[in-house]
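I have placed the structure first, in the form of structure tokens, so that the comments after it can refer back to it.
With one protein chain removed, the remaining protein chains of the complex are shown where they sit.
And now, subunit A:
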Amino acid sequence: MQKTAEKENLEKASVALPPTHTVTLKVNNTEKQLQLAPWVSLLDALREYLGLTGTKKGCDHGQCGACTVLVNGRRINSCLTLAIMEEGNDITTIEGLAKGDALHPMQEAFIQHDAYQCGYCTPGQICSAVGLLSEGKAKNEHDIKELMSGNICRCGAYTNIVAAVQDVMQQKGDPANE
């Protein structure tokens, strides 16, 4: 038994992996050159290669939204895209939202409204909410709920999350809150 397992491992180890690529990612306004295998997801590149662990891995299958980041200003699930496919694009993670010590209004609002419990879904919620605002499609509370449904909160902080998003919409003078 053991012999076979050893042999199998040896065989696996001796299969040559395809070469890695030099991939230049523009994350939070900084260009980073990485040596990546093509199968590294954007999420893994951020967390494991760039040390940006603010972006969370919840499900790794597009089902929870914890990994939400902004690519060219639009919210996406970083677990379902390959890092190499995002070369040349403008990537913003939760670490890139604050300006120096000044938090992004959405971050402020989440604190003000206590829009979290454990905080695991929060970076994804905030990036998603920032994307929602720039899309400009949410006109009322119902729309916010529908258009934020790609972010699951296992703690059930939804009520306060919606309040935080509404608050920022109001600050922006969005017609949604009239």
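Rule of thumb we're sticking to: contacts are C-beta pairs under 8 Å (C-beta built on N, C-alpha and C of every residue); 3 or more make two chains touch, one makes a residue touch a chain; residues count from 1.
What we mean here is this: contacts and distances are computed from a predicted model.
Of "Sarcosine oxidase subunit gamma", "Serine/threonine-protein kinase RsbT", "Sugar ABC transporter permease YjfF" or "Xanthine dehydrogenase family protein subunit M", only "Xanthine dehydrogenase family protein subunit M" is the UniProt protein name of the chain excluded from the display.
Summary of contacts with the chain left out: across A:V27, A:L132 or A:C153, the touching residue is A:L132. Contact with the chain that does not appear here is found for just one residue of A:I84, A:L97, A:C121 or A:A164, A:I84. In the complete complex, the hidden chain is touched by one of A:S41, A:T55 or A:T122, namely A:S41. Seen across the whole complex, the unshown chain contacts subunit A at 17-18, 21, 37-39, 41, 60-62, 65, 68, 74-77, 80-82, 84-85, 128, 131-132, 135, 137, 145-151.
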